[in-house]
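Structure record follows, encoded as C-alpha cells.
All protein chains of the complex are present and in place, except for one that has been dropped.
Chain lettering (A, B and C) follows the sequence in which the chains are written, and residue indices restart at 1 in each chain.
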Amino acid sequence: MTVESTAPRKTRGGKRAGSRKPAGEPQLVQLLTPEGERVEHPDYAIDVTPEELRGLYRDMVLTRRFDGEATTLQRQGELGLWASLLGQEAAQIGSGRASRADDYVFPTYREHGVAWCRGVDPVNLLGMFRGVNNGGWDPNENNFHLYTIVIGSQALHATGYAMGVAKDGADSAVIAYFGDGASSQGDVAEAFTFSAVYNAPVVFFCQNNQWAISEPTEKQTRVPLYQRAQGYGFPGVRVDGNDVLACLAVTRAALDRARSGQGPMLIEAFTYRMGAHTTSDDPTRYRRDEERELWEAKDPILRLRRLLEREGHADEAFFAELEAESDALAKRVRDTVRTMPDPDRMAIFDNIYADGHALVDEEREQFAAYQASFADEESR
Amino acid sequence: MTVESTAPRKTRGGKRAGSRKPAGEPQLVQLLTPEGERVEHPDYAIDVTPEELRGLYRDMVLTRRFDGEATTLQRQGELGLWASLLGQEAAQIGSGRASRADDYVFPTYREHGVAWCRGVDPVNLLGMFRGVNNGGWDPNENNFHLYTIVIGSQALHATGYAMGVAKDGADSAVIAYFGDGASSQGDVAEAFTFSAVYNAPVVFFCQNNQWAISEPTEKQTRVPLYQRAQGYGFPGVRVDGNDVLACLAVTRAALDRARSGQGPMLIEAFTYRMGAHTTSDDPTRYRRDEERELWEAKDPILRLRRLLEREGHADEAFFAELEAESDALAKRVRDTVRTMPDPDRMAIFDNIYADGHALVDEEREQFAAYQASFADEESR
Amino acid sequence: MAIEKLSISKAINASLRTALETDPKVLIMGEDVGKLGGVFRVTDGLQKDFGEDRVIDTPLAESGIVGTAIGLALRGYRPVVEIQFDGFVFPAYDQIVTQLAKMHARALGKVKLPVVIRIPYGGAIGAVEHHSESPEALFAHVAGLKVVSPSNAADAYWMLQQAIQSDDPVIYFEPKRRYHDRAEVDTEAIPGPLHAARVVRQGTDLTLAAYGPMVKTCLEAAAAAEEEGKSLEVLDLRSISPIDFDSIQASVQRTRRLVVVHEAPVFFGSGGEIAARITERCFYHLEAPVLRVGGYHAPYPPSRLEDEYLPGLDRVLDAVDRALAY
Partner (left out) sequence: MAIEKLSISKAINASLRTALETDPKVLIMGEDVGKLGGVFRVTDGLQKDFGEDRVIDTPLAESGIVGTAIGLALRGYRPVVEIQFDGFVFPAYDQIVTQLAKMHARALGKVKLPVVIRIPYGGAIGAVEHHSESPEALFAHVAGLKVVSPSNAADAYWMLQQAIQSDDPVIYFEPKRRYHDRAEVDTEAIPGPLHAARVVRQGTDLTLAAYGPMVKTCLEAAAAAEEEGKSLEVLDLRSISPIDFDSIQASVQRTRRLVVVHEAPVFFGSGGEIAARITERCFYHLEAPVLRVGGYHAPYPPSRLEDEYLPGLDRVLDAVDRALAY
C-alpha cells in the first residue's frame, strides 16, 4: 500500500474552522507529570542530579520574573512592546540547557529563557523592545543570534550555519526556534529541505504554544506539527513543552544526533502561550478563559517545584534565596532599563555598511549640518 | 513511540552527492508493466474498453509526434526554445484524461500532453516558445491555465482556485502540475498547507522525471517525494509515471476524492525526462547514457502498444491510420508555426492593465509618434 | 446616514463592509483578520457578520495568501488581502510582481486579477523593526500594479471602494500613523477618479507634493510657512502608480517650485521619478530644482530615533527655504 493516509475532514472551504475542539491529549514525550511525578520514556532517559534540578528550577523562576518585570516596564511606558514567554519556560529552559557553548542558537523574538541559558544579559534583550536598537547583543559572544521578527527566516539562517559547521568538520550543532504559526512559512519548509539534503546538524525546535496571535494551530495544520518532518526525511517528535526534563532530554538527544552526523530533527514542544501575544494584543477577543485555566494546571514551574519538594531536593532556604535573587534581578532590570539612554541621533547612519557607502556619507554630513543649524539658531 | 524515523545518512555536508545510485525500484502503483502486461492493484482498479485503450495510445502517439515536431522547429529556428515532454507521455495523458471538463488544470511549462487532453490546440502552445506571446490561449476556454515558468507558483494558484470551487459548492476539482525540482520551493509547501487547512479540492501532480535541469532528485529530497504529503495531513501516492493506466486510475481516484470533499492529495508520477531539459540544455554534461537506456525499456507508448497487440485490440489499419494522422498533425503544426506572424509592435502596450493606466497611455502615444517619425523619414 | 465623521481605520472598515454587502464575490483574507479584527481592528466585526467563508483567517504565509488570492480571483472572486505590516509583504513579493502583476498581460487580457492588497505602512508609531517601512517604490516600479495611498478618511473609504471595483491589482497603502485621524465621509458622494491628485491647499510660491501620511505634515508646514508670509500649495497625490503628473505640472507651472515629500528613502524613491518627469515637463518654468524630502538610505531606525529619521515639519520647511532661495 503506497498511500499514506490520514483521516480527512469531511467538510470543505474552511467551514469547520469555527468549531475548535479543546486540545486533546496527544502522544508526547513526558518525563515529569503536571503533578510533579517523574515518569520514564523508553527513548529518552535522563539522569539529573538534585543540583541540576534546582538549577533548572532557578532558571525558570528567574526567567519568569524577568519576563513579568518586562511586562510591567512596558505598562509603565519604559518599553514600547513586550512579547512574554509566560508558560513557555520549560520549553525554553529545557532546550536552552541542552545546548553546548559551541552550539549556535537562532531564536525568534520570544526566546528570553533560551537567551538566559546562553548567558545573554536579559537587560540586553530589552533594547529592541524599548526602541533603542534592533538587536542589542553580539551574537557571537554567546553563540545566540539576534531576535528575528520576520516569521520563519531564521530557520534558513540556522540551516546555512549548520552547513558551515559541517564543512568545518566541527562537532557542534545548531538549533532554530520558531512557532506553530511559523511552520506555515515557505522559508521553514525550505529549511527542512536544505537541512535534509545536506544532512546539516540542525535541530528545529517548534514551540507550539497553540496560538499565532489570534489564530489557533488548526489554521496552520490539520495534523500534529511534529509529523511534518517525516516527509522531508528526518524524524519529528512531540514533547511535553511544559516539562523541562523532557525538553532537556529530547533536545539533548537531538543535538547529539546532529552532532554525530545524523542530520536534522524536528522537535515540537507542545506548550501554551499563557499571556497575550504581545503587550499590544488582547486575547479576550479570540480565546476563552477556560483554555488558559486548563493549561494553568500544567504549569511548568509548579510541577518542578512539586518534585523538588516531594523528593526533598530543595529546602525553604533555597526557595527564599531564589525569591531574593529574583527581586534583585527585577530591580537591576528595572533600574538599568529606566536609565537606558536613547541612541545618539547620528547612529541612524552607523553600521549600514561594513565598508562604507558614498550616499550614506553624504546624508550623514547633510544631517549633521542640518542639526548644527538648529544649534546655531539656538545659540544665536 | 513518537519519533517518526527514517534512515539517516551517515555523511555530512553534502559529501554524498557525488555517489548517485541508479534509481532503485520503488514501491509504486502499476497497472501495466513495461512488457505490456496488465496487473492489478488493490486500491486502484480500472476498467478500460479497447476503444479507450486505443484512445490513450492515440493521445500519446500524437503528443509525442507534436513534441518531436516542435523540437525540430526549434532546431530550424522557428522556435526560440522548446521544453520536450519526451518520456512523460503516460504521466500527462493518463492524468489529463482523468480530469473532467469542469475541472481546472494548472500546468508548468511542459504539460503539452495535458494540454492536448484538455482540448488546447497544440499550435497555441508554441506561441510563447516562438516568442510571439507569453501565453497563447484563453485559460477559461478549456479550464487549462497558462504555462507558468517561475517554478512552483501555480501550486498556490491552483489551491486558491480550489478554495473558490469549494466556496461555490461546485463538485469540480483542480489539478496542479509541478516537477521534482519544484517540490523544494516554499510556494509548493505553502500550497500544501493552505490546501490542507481549507480542505481544498486540489490534486498535486508531481512529475518526478528524476532531473531538475542538471540536478538529480537527490538534490531536492532524501526520501521519496510522495511522502511529503503525509506531514501536511493528506495522502501521497507514487505511481508508475510511464504507465498510462495507473496514472489515469490514480488521478481519477484523487480527483473524485477531492470532488467528494475529502481534500487534497499528492501524486508522484515516477517517470523520466528522456530528452534535454530544453533545447538549450546539454544533458551529456551531467548524466550518463546508460540511465536513459534503462528508462527506454520502460517506454510508456511501447508498453501500451504491446498490450494492444497482444490482446488484439488494435489492428494494422489502426496503427497505419494513426501514423497518417500524426503526419497530418505534424504538417499542420509546421505550416501554422512557420506562418505565425510577429505581434504588432504596439502590442507592447496592450493588456498591461484591464482598466487603463495614464503612464501606459502616454508611453504608447510617444512610441507611436516615435515610430511614425521613421515612417515620415522613409516617405520623405 | 450618508455623512459620518469617521477615523481612517473606521472608514476602511466601513468600505470593506460595503464591499462585502454589495458584491458576494468580495472576500477578506489575511492573518488575524477574523475574530481579532486585525491587529489594527480594521476588519473588526466583519467575520462575525459575514462568516468565515468570506472573512478568512489564513495560515501564516504571505506568499500563500497572495498566491491563493490569485487563484480565487481566477475563479471569479475579488479578494481583498491584508498584509499585517509593511515589512511582512516581502515573502509575497514574488507572487505580487511575477504573477499578480503580469498574469493579465500574459493571458493577453483573457483573465482579470481584481485583487486588492492592503498594507498599513509608514512609521511614527513607536514600533519594533519591520513595522514602519514605506516600500511603495518597490511596487510602483512594476508594471501591472496600481499603487495608491489615501491621506484622509473620505479618501480611505472611496479609494478602497474604487480599488475593489477595479479589475486590476491595486496595492492600497494605509497610513497607519493616521488611522485615528477623523474626517467626514460621505458614503453617497460620487468620487473623483482614483488616480487623480487633489490640491488640498492653494498657494502661489511653491508646491508641496505628498501622499498618505505626509499630506498632513505638508499641510502643517504650509500653515507654518504662511505665518512667515510664504504661500505654499499642497498637492495630495493619492496615487503613486500612475502618478497624476498633469496635476503636478499644472501646479508647478503656477508656483514654479516643487518639493516632494515622502517617508520612504529618497534614493530611488517616488521623489526622483517626480523630479525627473516634472523637470522635463516644466524645464523653463522651474526657478529651482525639484527638492526631495524623505527617508535616508538607511534601514528604518529603532523607534527612539524615528523622529529624527522621519521627515517632519522642520525638514519640509528647510527644503522649502532652500527652494525659495534659488
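Quick note on the criterion: a contact is a pair of C-beta atoms (placed from the backbone, for glycine too) under 8 Å apart; a residue touches a chain by one contact, two chains touch by 3 or more.
Since this is a predicted model, take the numbers as computed values, not measurements.
Touching the missing chain, out of A:Asp59, A:Glu89, A:Glu111 or A:Asp187, is residue A:Asp187.
Per the touch definition above, the residue from C:Ala275, C:Val293 or C:Leu317 contacting the chain not shown is C:Ala275.
Although one chain is hidden here, its contacts on chain B can still be listed: residues 13-15, 17-18, 80-81, 127-134, 149-151, 181-182, 184-187, 212-215, 219-220, 280-281, 285-286, 342-343, 345, 347-349, 352, 357, 359-360, 363, 367, 370, 373-374. Considering the complete assembly, chain C touches the hidden chain via residues 87, 90-91, 93-94, 97-98, 101-102, 105-106, 129-130, 137-138, 140-141, 143-144, 241, 265, 267-273, 275-277, 279-280, 283, 288-292, 296-299, 326. Although one chain is hidden here, its contacts on chain A can still be listed: residues 133-140, 145-146, 148, 150, 153, 155-165, 167-168, 186-187, 190-191, 193-194, 197, 350-355, 357-360.
Here, only the chains that are shown with their structure count from here on.
Centre-to-centre separation between chain A and chain C, using Cα means, comes to 35 Å. In whole angstrom, the spacing between the mean C-alpha positions of chain A and chain B is 42.
Of all residues in chain B, those touching 2 or more other chains are 163, 167, 186-187, 190, 193, 197, listed in ascending order.
For chain C, the set of residues touching two or more other chains reads 53, 58-59, 61, 63-64.
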